[in-house]
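Every protein chain but one is kept in place in this view of the complex.
As written, the chain order gives the labels A and B, with residue 1 at the start of each chain.
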Amino acid sequence: MKLNFSERKGVFILSKRLLVLITVFALVFSLSFAGCAKKEGAKEETKEPEVIKIGVVTPLTGDVATFGQSTKKAVEMAVEEINAAGGVLGKKIEVVIEDDRNDPKETANVVRKLIDQDKVVAIIGSLTSKCSLAGMPIANAKKIPMISNASTNPKVTLTGPYAFRVCFIDDFQGQVMAKFAYEELGAKKAAVLYDIGNDYTKGLAEYFVKSFKELGGEIVAEETYQQADNDFNAQLTSIKGKNPDVIFLPDYYQKVSLIAKQARGLGIKATFLGGDGWDSPELFKLGGEAIEGGYFSNHYSQQDPDPKTQEFIKKFEEKYGEKPDALAALGYDAFYYLVEGIKKAGKVDSVAIRDGIEAVGKAGFSGVTGKFTIDENRNPIKAAVVLKVEGGQFKFVKRVEP
Amino acid sequence: MEQVVQQIVNGLALGFIYALIALGYSLVYGIIRLINFAHGDIIMVGAYVALFSYLILGVGFVPALLIAMVTCSLLGVTIERVAYKPLREAPRIAALITAIGVSFLLEYGFQLFFGPQQRAFPEFFKTHHYKLGILSVTNEQILILSIAVVLMLLLNFIVMKTKTGMAMRAVSFDKDAARLMGINVDNTISATFALGTALAAAAGMLLGLYYQQIDPLMGFTPGLKAFISAVIGGIGSIPGAMIGGLVLGITEVLVVSLGYSTLKDGVAFLLLILVLLIRPRGIFGEKVVEKV
Partner (left out) sequence: MIEQLLSNFMSSYQIQILSFIGIFTILAISLDIINGYTGQFSIGHAGFMAVGGYVAAYLTFYHQVPFILATLAGALSAAFFGLLIGIPTLRLRGDYLAIATLGFAEIIRVVLLNLDVVGGARGFAGISNLSNFDTVLIITIISFIVLYNFTRSAYGRALQSIREDEIAAECMGVPTTYFKVLAFVVAAFFAGIAGSLYGHYLMFLHPNDFGLLRSIEILLMIVLGGMGNLWGALLGAIVLSILPESLRNYQGIVYTIAVVYLVGVAISYQKGKQNIARWLAGILIAGLAVGFILIYGKELIIRYAGQMRMIIYSILLILMMIFQPSGLIGLARDLAKPLKERLRGVKA
């Protein structure tokens, strides 16, 4: 039996306890909707809004936080530029940036919040395909255009006419590298090693394998690992036994550098190939000499002489003190793509903006990651570049047109 | 054949790291019957401390190892005093949930303060490859093996030959009886935590050396694997933890080399469940008689 010490304190205490109890529960419930309260004055929709509100949904925390952070930086920079130049259609742009932790459930919540509560006219995001696939059906139902900067799964834009993207899809990157390996490097035997749990790396690997076989090459080993793995010695030892000319490592730079080091440690001499996930200055820091001589496909080259690209890199470095990665460049392009769409639409109306974006895409959009036009599924048809890791730099090797 | 032997060599290095972590688990579990989920994250803290002592103080391998071990044992004792001690008499679930909480706190705390990105771990040594007949062995693998063995022997000495060690064994056997015999139970438990976490810190540093990069979430998986090793070997037993670690390390490597890398974690858990079903006390574990 637990003793109840307060019993003898009588009525006064009792009412005070009750008061605390009631306040707590009242507050818990008011909290319920404090965060999600409807904004006052949201009803006056007939009037054209004073500012153009654009939502951004991207993972600022969680396992792919670094990419979300660079997307955010690029978008913020783009907004500053546009507003400094007088805005769009004579209106300033206001962005609402929300985190989705790379959790599809959160993306669904954020997209609804941006549309219902913040009344945005368009959304940039989300980053990973799994989040875009959860968010875009909602945007389509609400007729709000949504542009992803990095979701490469072909299914993303199939969710409806309001879904757009600025990156090429997995199929293309896999093909580019397979072709490059077979034709330029003269590789006959290739091995792939990828993360089974990640749609991006798996997608790239599958299309690489398919294209490489079609070209007449031989895939001697197809090994996999999982995101939490850090030890690839076992897989690499098997690969070593098959003696491939090239090894395709379509993961992000962290894993790639780890794999490369362990592979060189085992005495594997094959050339490493990869995708846009390699693009980060961190690659040299983490990978060191092991990664030297590797080739990867990317959205753009920092050595691209295009003044637009060079200006973007310069501005980004001035503002943040670091070189932009591919995700930043794509985020920047996504934003300008949207802005062009709004200009084309001529008014701040989400349906008109969608038509505007499509028109811009059909006519051809030129951003820092190059020029592209869109196909009937609103997928950009754009060139990829192949870069070589050499002396702590990414050397431009070749531009591959689709 | 050549490949299989090479794979087993790879598995040995991994197995010894698991064994080192498993020892800490085993010690802590043996004395307070708590799966210290945060044990895996101590590994991560150890690696970070080693990294920062290299970056800031510019120390070499051995001082960095010692600094990491000392810092982590202080951290371990603090965690025990603040989070676990108030729950010693509480239901086991409460303590386990607290341990999960501590684990998250360390992981996300480090993400917040040091960023979520991977960091390159300093190369204390230039990697050399030695050819032993058909095998290729690196100096890192040899170092991992030797440090692990030295620490295990040291631990065995402490537990078996010193007074503190005797007190630990007494407390894990029967807390109340130990108290009646004049043993300071609280201090003994703290000492156990200090020892266990120091081993984890060493393991963290070795992992950093092995993979050459570290991140705030690096400790979780090895921690879990180490727990499995400890259970397989028989919890509370020092040779058991070692054998368990090696068994798991080599099994995993063999599963991967057979081409079933995606099933690696599944096999680890399957092994655990099988061992628990067939021989619940593990390979070297002592039979526990349930008291009513």
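Here is the rule we use: a contact is a pair of C-beta atoms (placed from the backbone, for glycine too) under 8 Å apart; a residue touches a chain by one contact, two chains touch by 3 or more.
Bear in mind the structure is a predicted one, so any value in this text is a computation, not a measurement.
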Option touching the unshown chain, where A:A108, A:A352, A:I381 or A:V397 are the choices: A:A108
Touch criterion as defined above, residue of A:K73, A:K130 or A:H299 at the omitted chain: A:K130
Hidden partner chain, touching residue among B:V4, B:L57, B:L74 or B:A94: B:A94
Listed residues A:G197, A:G241 or A:P281, member touching the removed chain: A:G197
Sites on chain B contacted by the missing partner chain, in the whole complex: 29, 33-35, 83, 86-87, 90-98, 100-105, 107-109, 111-112, 224, 227-228, 231, 262-263, 265-266, 268-270, 272-273, 276-277, 280, 290, 292
Touch residues of chain A, complete complex, unshown partner: 4-7, 13-14, 17-18, 20-21, 23-25, 27-28, 30-38, 60-61, 97-99, 101, 103-106, 108-109, 112-113, 115-117, 129-130, 133-134, 137, 153, 155, 158-159, 196-199, 202-203, 226-227
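Criterion: only the chains that are shown with their structure count from here on.
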Length of the line joining the C-alpha centres of chain A and chain B, rounded to whole Å: 36
Contact set on chain B toward chain A in their complex: 3, 6-7, 10-11, 14, 111, 116-118, 120, 127, 129, 136, 138, 207, 210-213, 215, 217-218, 220-221, 252-254, 256-257, 259, 261-262, 264-265
Contacting residues of chain A [partner chain B, same complex]: 61, 63, 65-66, 196, 223-226, 228-231, 233-235, 237-238, 241, 254, 257-258, 261, 265-267, 282, 285-286, 288
